[in-house]
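One structure, pasted below without further comment.
Removed from the display is one protein chain of the complex; every other protein chain stays in position.
Read from first to last, the chains carry the letters A, B and C; within each, the first residue is number 1.
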Amino acid sequence: MLKAGIIGATGYTGLALISALVSHPDVTVSLITSNTYKGKKISDIFPLLKGRFETILVPTDDDHAGKCDVYFLCLPHGTSMEAAKKLYDGKALIIDLSADFRFEDVDTYEQVYIPHTAKELIPQSIFGLPEIYRHRIKGATLIGNPGCYPTSAILGLYPLLKAGYLAGDIFIDSKSGVSGAGRETKLGSMFCEVSEGFRPYGVGVHRHEPEIQKEVSKFSKLRVMFVPHLLPMNRGILTTMYSRLSQPLKTKDLLALYRKTYDGEPFVRVMDEGVYPDTRFVRFSNYIDIGLKSFDDGRIVIISAIDNLVKGASGQAIQNMNVALGLSETASLTAVPQFP
Amino acid sequence: MLKAGIIGATGYTGLALISALVSHPDVTVSLITSNTYKGKKISDIFPLLKGRFETILVPTDDDHAGKCDVYFLCLPHGTSMEAAKKLYDGKALIIDLSADFRFEDVDTYEQVYIPHTAKELIPQSIFGLPEIYRHRIKGATLIGNPGCYPTSAILGLYPLLKAGYLAGDIFIDSKSGVSGAGRETKLGSMFCEVSEGFRPYGVGVHRHEPEIQKEVSKFSKLRVMFVPHLLPMNRGILTTMYSRLSQPLKTKDLLALYRKTYDGEPFVRVMDEGVYPDTRFVRFSNYIDIGLKSFDDGRIVIISAIDNLVKGASGQAIQNMNVALGLSETASLTAVPQFP
Amino acid sequence: MLKAGIIGATGYTGLALISALVSHPDVTVSLITSNTYKGKKISDIFPLLKGRFETILVPTDDDHAGKCDVYFLCLPHGTSMEAAKKLYDGKALIIDLSADFRFEDVDTYEQVYIPHTAKELIPQSIFGLPEIYRHRIKGATLIGNPGCYPTSAILGLYPLLKAGYLAGDIFIDSKSGVSGAGRETKLGSMFCEVSEGFRPYGVGVHRHEPEIQKEVSKFSKLRVMFVPHLLPMNRGILTTMYSRLSQPLKTKDLLALYRKTYDGEPFVRVMDEGVYPDTRFVRFSNYIDIGLKSFDDGRIVIISAIDNLVKGASGQAIQNMNVALGLSETASLTAVPQFP
Partner (left out) sequence: MLKAGIIGATGYTGLALISALVSHPDVTVSLITSNTYKGKKISDIFPLLKGRFETILVPTDDDHAGKCDVYFLCLPHGTSMEAAKKLYDGKALIIDLSADFRFEDVDTYEQVYIPHTAKELIPQSIFGLPEIYRHRIKGATLIGNPGCYPTSAILGLYPLLKAGYLAGDIFIDSKSGVSGAGRETKLGSMFCEVSEGFRPYGVGVHRHEPEIQKEVSKFSKLRVMFVPHLLPMNRGILTTMYSRLSQPLKTKDLLALYRKTYDGEPFVRVMDEGVYPDTRFVRFSNYIDIGLKSFDDGRIVIISAIDNLVKGASGQAIQNMNVALGLSETASLTAVPQFP
């Protein structure tokens, strides 16, 4: 069994990693860390794990290099690059769930976030979207796991971008469940501040816009506008994207293009014509569902849905691990979506 | 006291009318109807009214002409035009909350809905958006109360349309709470089918798109695309609109334009720069909150929020009544939004 | 107009006070305080107040004595008694929404809470349940506003206690919406920690148990057991109480007893036989709805529902103010419950 370490294990992504990996045939979680809860059993933090996974948390700040075959960094940006520096040895696989290794271009990163203190590692790092970069993920030693919103947007646009069909502003209207904001206490994530309400946030200034833009810019000069909104629910992202095609194309032909582009992809489901994604139907699974509709005059709307904690975070991280280490890509990711 | 009748009083809009009108200084609800619950007290249907309003429901199908000074029709389209025919006498005010009298152009109505059987009344009917048509609503005898989504979209776009500033496709991404679907039992409105999920519906085929388009077309040849989504919450609509300006304009100048356009409007609140609407902050009130942001290259996003049962239905109906009958426009509509 | 001050105005109870008092015919809110947000407009904290109430917050720690006719203390226990000491002058009315002045017996208070530093004020203080202590509230200068759970439990039991009909253990199973936990950020009140879940808390150790017990003990030697639970919703308390009668009595006779006991009470609604309270039907109102069912063998279940922020806090505080100052008891408390 390969050994996995989860650095910063007491957030929602850490829990999602543990919950999935307990059923992984080739990987065992041998290390979990937390500075806040060090010395406690993870099952005391998350009683749902009682009887299933009761490992004791060790301090995040300890030296964990050389202990594991794969490390998942579930830390805030900035902290994550520091941890990566300590752990990186070119042998163990490091999968960073923060933004620290998502940008090949350090200038863009520093403009959007903070000064980067592990620039020497950036050339090693691969943007972990297997559907686009699988060949580069194989054998990688450092993976920048994509953001939740960018995953939903980029995979929704990719077939059109690759085919060169887009020709207008790209307006990306995303809606996310609250777990995307993490488990730190903050007023905006309190039940009464969210329940029975709906609001946009980070309008025109959200850090995921440049992450989406950088991928779009590999194919096109089009600009994206990204407006996220907060849904009164736990899990799920639905992204509705509006643009224009370079020429009118029928919905069914575009769906055929999507099916061809994603042929063989285990976690991409292209909807039938007239059917659109619903976060309920991907919940607790690693699927991304994609639907679309085009209009006679070339306008188009594309809709995608993911579980932000699975395909948008921990599931994709495991998928990346499976690809990078040559394991079965779907290992421990075969759960059927859960509803209701 | 003027007498009001509510035809079809046991849905959410009927309840919202009653709840507001019990505090109206000049109007009393003297007639409430329901075929399903005829003979029962409304407070047995909605126990929240116990001790406050316990009137007995009479059959909708009875002849109610000449009994009231104002009638609110809370009936499905088709049924509503039939009721209007029976009640209309050029004296009493009829406010129809269905779509039957929202379209001046009967062809458009019939294309979107069904054959119209009360065409002779259409010339009398006014589209009930007081912020745009107040002068025509005064003294009107038949008002087509606007749809909830159209209210949020049209008032969000109106200052730009009027100023002739819009110059690109208008993409309208709306999200509504479940009460917008009414109180009839249907699978899609069941708790487990909605809770912890989010989905689009009626993509490119929703009947509110032509209602929005007809108003936009009064100012511009631009086409709108309207995509509604279902929120896992009771009340509230948030509409996010994307387009391009004919020339780049600063956010603050645009907000100034909005403030000027809506100067003196009792129910329109224009947000400060950097602040955006939130359905929580209009809940149970007749306000529409509007915010926006423009970009250097002329792209713009406009966001509006309303309570779909108040400004999106019953509150606006009462506002229309107040205007039409020369009462204080804010009478019985002064409740502060309720939160949490 | 009488002047009201709200000390600690940026929590949910402060907001609920403001929202109600803006429509009070005889009282105006002239002072609102907050140490955290001092210098800001309350409408920047709660944008729903925009255009309606935009007063600037002043520091809670400033000296506010002599400025107002009535002070509402919305502070944590301990802090509240300190504020009361500074403000109390025997003329202005002080209504404390914390627990500091709910216990006539300082020993019980200190056992349950902390050492009391304003013991000299306790003899002045009245437990603010108007349905039981109206005659003492009239003219009072210091009122300990009851806890939300105790309000629901005590008023649910009172007619039976007063009649001497209870004769078994009293098991009180309460369920509250999240707003009862206040607006301070804490893990247990985060959306993802509450939504789609339900749990008991404070089993056998909640501070509201002694508050209920002290009132029960005025009538009976029976012991109460109180188990609160957290509901995944914003507002509302439903309390289900189980016990035995000293002798079997019919449901309808007991309901008659309740109606007689609460005859003339503006905010108590006794349900019909076979109908039970529902938090939806008291939401945003000052009502307490009470229903019950007895069994042939003397067992009984009593159920009550309130809005925890209204009858369970701010509404009751205003009711107390109205009674104490000789105003109309229902002034600014006449809103019909809101649903859905």
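Following the convention adopted for this analysis, a contact is a pair of C-beta atoms (placed from the backbone, for glycine too) under 8 Å apart; a residue touches a chain by one contact, two chains touch by 3 or more.
Everything numeric in this text was worked out from a predicted model, so none of it was measured.
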item: Touch with the omitted chain, as defined above, among C:Y12, C:Y88, C:F101 or C:Y276; value: C:Y276
item: Selected from B:S43, B:S189 or B:S220 as touching the chain missing from the view; value: B:S189
item: Touching residue (missing chain; options C:R102, C:R244, C:R269 or C:K311); value: C:R244
item: Hidden partner chain, touching residue among C:K175, C:R269 or C:K311; value: C:K175
item: For subunit A, the residues touching the chain missing from this view; value: 12, 15, 19, 22-23, 46-53, 179, 195-196, 234-235, 269, 271, 275, 278, 280-285, 289, 334-340
item: Residue numbers in subunit B that touch the chain omitted from display; value: 12, 178-179, 183, 185-187, 189-196, 232-234
item: Hidden partner chain, residues of subunit C it touches; value: 168-169, 171, 173, 175, 177, 192-193, 195-201, 203-204, 223, 225, 227, 229, 231-236, 238, 240, 242, 244, 276-280, 283, 293, 295, 297, 299, 301, 303, 305, 339-340
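The rule is short, and it goes like this: only the chains that are shown with their structure count from here on.
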item: Centroid distance [mean C-alpha coordinates] between subunit C and subunit B, Å; value: 36
item: Subunit A and subunit C: spacing of chain centres that average the CA atoms, whole Å; value: 45
item: Whole-Å gap separating subunit A and subunit B, where each centre is the average of the chain's CA atoms; value: 39
item: Multi-chain contact residues (two or more partners), subunit B; value: 195-196, 234-235, 278, 280, 283, 339-340
